[in-house]
Every structure is written in C-alpha cells, then in structure tokens.
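The other protein chains are all here in position, but one chain of the complex has been omitted.
The letters A, B and C name the chains in turn, as written, and every chain counts its residues from 1.
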Amino acid sequence: MGKPMKIRARAAGELVEVKVLMAHPMESGRRKDAAGELIPAHYIRTVEATCAERVVLTAQWGTAISANPFLGFKFKGGAKGDKVRITWVDSEGDSRSDETTVV
Amino acid sequence: MKRLVVTGLVCAMSAAAVGADDDSGLGKQVEQVLRHSFTTATPAEWKTRLDQDEVQALCSLHHNSPPAAVSERIAKLSSATMRYPEDGKLSGDWKKGEKLASLGTGGHIGKIQPDRPGVRRGGNCYACHVLAPDEIDAGNIGPSLAGYGRRFANSPATARIVYEKIWNAQAFLPCTQMPRFGANGWLTPQEVADTVAFLLDPESPVNR
Amino acid sequence: MTNTAGVIAAFVAAGWLTPGEARAAEWNKAAFAVKDMDELIALLGGEPATPSDAIVFDAPDIAENGAVVPLALKSGVPGTETIAIIVEKNPTVLAAMFTIPPDTLPEIMTRVKMAESCNVYALIRAGGRNLFAVRAIKVTLGGCGG
Partner (left out) sequence: MKRRSSDAIAVPIRGGIVATICAGILLGGAVSALGEDVDPLNGIQKYRDMLKDDNPAELSEMSGEALWTTPRGPRQATLEACDLGLGPGVIEGAYARLPRWFPDVARVQDIESRLVTCMTTLQGMTAEQATKDWTNPGSDLENLVTYVAGKSLGVPIDVPALHPREAELAAIGEVLFFRRAGPLDFACATCHSQDGRRIRLQDLPNFLDPESARGSMTTWPAYRVSQSAVWTMERRLIDCIRQMRQPEPEFGSELLIALQVWLQKQANGGAMAAPGMKR
C-alpha cells in the first residue's frame, strides 16, 4: 500500500478541474545509492481517474515521470458533491486508490 | 613584477592581533561549540577540515575586510606558498582545464553523502565565474572571465600571474572568496597550469 | 505485494472498476521501449507525424533541474484520443501516454524527468492522424558540486 494521495477536484462552470499529487519514488532503475549500488526500478505504470464510476482519464507512465508525481486535467459532466477517485498501479504490482469530493 | 612589490612589503602584523578573538569569552565559546558538535571527526579531519590556519583565522576575524596591516600580512604569507610545475610550463592543456572548470566533485566526507571512492576533485570554476560565453549556467560570485585571454598578451608573464592567482588568490586579494586551489593542495601544479591554458589559450572556448 | 492483475481484480471486485475499464489501464510495455517518436507511431499505427499549430505546448525554455520539468499540453485538434510525451534524449523516450475520453478536455499538466537538454515532443493522436508540437528545453547544472 502506497501513501495517501492529495487530490483536489474543483467545479468551475461545466468543468471539473482535478489536481493530484501522488507519493511515489518513481525510481528509474538507473540511479545509484551512496554505496554505489543500483537502486531497482520502481515506478507507477498506470493511473485511472473516475468520477461517479465513469472513467475520466487513463494514463500509462514510464520511468520519466518525476518523483512524487503531479497530474492535472479537466473533464465535463461532473458536479459538486461527486466523488473523484484516482487509482495507480506500479511496477511492483503495488497500488493505491484515494477519492475526494468535488467542491 | 608587481607581485614582488607585494612580497617585499614589510609586515607589521603583531601576533597578539591574530588571536584577538580567541582570548575573549566568545572565542572560547565558539571553540567549545565546535568540539561538542563534531564529536566524531577524526584528528586528521580536525587538522585539515576544521582547524584554521592563520589566513583563515584572520579573514574570519575581520569578516573578510581586513585592515591594511592585516592585508599585508595575508598577502605576504600567501605569496610564500607559490609552487610551480616541475617542467616550468605554467600554461598546460586547455582541454583538461575545461573539464576541471565544470567539475564540482571531490572532497566530500561524512556519513550522509560522501563522495564515492575514486571521484576526481574539480575546480568547479563555473559555480562562480562566467567562462565560455555560451555556457549559460555560470555563477556570479566572482567576476566574468569570458574572453579573458583576449584582454592580455598571451605571454609567459601573463601565464605566471594567472597561475599564481589560481594557486593562491589571497596573495593578490587578501580574504577573497576564491579558494587557494594550489596552496591548499586541492589542485596539483599541472592542474593549475591546465586551468591557466583554459583561460588564456586562443583556441579555448573562453576566448572563441 | 500482489501482482498487477490481482490488484485490478481486487478493484473490479470492490466495484471501483468495470472489467472494460481495467483493460483501459493496461500498460503497453513495447511502447515504453521505443527509441524515438517514429518507432512509437509505427507501433501504435496511423500516418507519419506532422507538426501542428493546434497544439499548445507550454514548458520552460530552461529547467533549473532535470529531475522535475513542468509541462502543460493542450490539444486543439478535434477528436484527440491520446496525448503522449516524448523526451528525445532520455534512455527510453516515452514518458507518458494519456487516453482522453470524449467528455475530458485534451489538456494535461504533469512533470517529467530529463536526462539532458533536448527536444520534448507532445504527440497527439486523433482519428488515425498523428500530430506533434516540440519544445527545446535546456537542463541546467546545479550548484556546489555533487
């Protein structure tokens, strides 16, 4: 289980704007630790965003997304009070799912 | 040579002034704080990393703005440190100097993030100086040295002054921020000569 | 630690995902191994990529650190289905691919790693067409030395 995400979902007119920060090291597999040993790759591979059970974004990521990833996007058809849920699965099969209420 | 004038200046610096702060309560308190804060430093680390030599102590005491007599003392001590490459060539290989100028590694100790074994010591000149004009990520603690070689005749006399300035800049400008690269043993005489070439050689990117 | 399939199955069981949605979140291993944009298009299909003014690609010209380079991509191409980010000189060039459902705006903000100064491409796929915008981003070196 990863650490909690920080999700903001704000309704503005007909749009809902979503901003997400995810706690993840996004290790590329090419960095070395202090002892000179390679740190194994460990990164988020897929992200899915839903609003009221409807998929509003899917993403596939490689090792080049920055550590503690940030994602911002906008969708139509949402409203205040809806639940926005973000789910990620990483290269080790670990995952995390958090939700927030659209304000 | 003007440097000889500097070297020849009589210095009236008194020993008492050197340690003025050490005799006060504050100096003792600082010493105590250092002893309590670096309890795992080895005797060798104290000697080379924490204890001050006379020049460091004087510059610290005077907040890097020493009065005239102290400036003279520092310049005299610093001029006495000059050493030159065995082959006598004060301008070496600019390509090697170029590498040293952008290399910032070496000399890091401690447990959290020490250098890996075998890491080279660099001059890290770009941290403080503009050198090759097209290298945009250059610092400004020191003056811009872009086009430096074009300001002077590329003569042995020029090379000597540049060499000495890199070896120990305090001989010219007491309490300058610039490290005493040669005098402190950070760069070898050959490395200093290579850096001189990087600054002065017409083919060097500094002067193109 | 569970495997990906197991996790997705768990989400399905928990009612978070429908089986169709779980497939949409599959990871295209071959795409993340390509060496340039052409190879990616050969893999994904469609016409060769052409530049497009309809793509607004906002990024700094200079990145203070290559570990975090902020990007904002906005496609004005009708029917945009996919937005991909390609960092030309990274060891593997594809950084991310976003699938845009019809009611989602073709606009993405994210942050990528850059191994060195190079071109970064925003590739838009819309109805078999491949369109791109490109930005040259300079990665600067850091301060005190390692």
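Points to keep in mind about this one:
FYI, contacts are C-beta pairs under 8 Å (C-beta built on N, C-alpha and C of every residue); 3 or more make two chains touch, one makes a residue touch a chain.
This structure is a prediction, so every number in the text was calculated from the model and none was measured.
The chain not shown here makes contact, within the complete complex, with A, B, C. Across the entire complex, the residue among C:31, C:54, C:72 or C:134 in touch with the chain not shown is C:72.
Although one chain is not shown, part of subunit A still touches it, namely residues 3-6, 19, 21-23, 25-26, 66-68, 70, 72.
The omitted chain makes contact with subunit C at the following residues, 58-65, 67-70, 72, 111, 138, 140-145.
Touch with the hidden chain on the side of subunit B covers residues 2-3, 5-6, 9, 21, 26-27, 29-30, 33-34, 36-41, 45, 48-52, 55-56, 59-60, 63-68, 70-72, 74-75, 107-113, 126-130, 133-134, 136-148, 151-152, 161-162, 165, 172-180, 184-186.
What we mean here is this: only the chains that are shown with their structure count from here on.
Between the chains A-C lie more C-beta contact pairs than between any other two chains. Rounded to a whole number, the gap between the C-alpha centres of subunit A and subunit C is 14 angstrom. A straight line joining the Cα centres of subunit A and subunit B is 49 Å long. Residue numbers of subunit B whose C-beta contacts span two or more other chains: none are found. Of all residues in subunit C, those touching subunit A in their complex are 1-4, 6-8, 11, 16-17, 21, 24-28, 31-32, 67-70, 72, 85, 87, 90-92, 94-101, 103-105, 107-114. Those residues of subunit B whose C-beta lies close enough to touch subunit A in the complex are 112-114, 116. On the subunit A side of its complex with subunit C, the touching residues are 15, 19, 26, 28, 30, 45-48, 50, 55-67, 69-77, 85, 87, 89, 92-95, 97.
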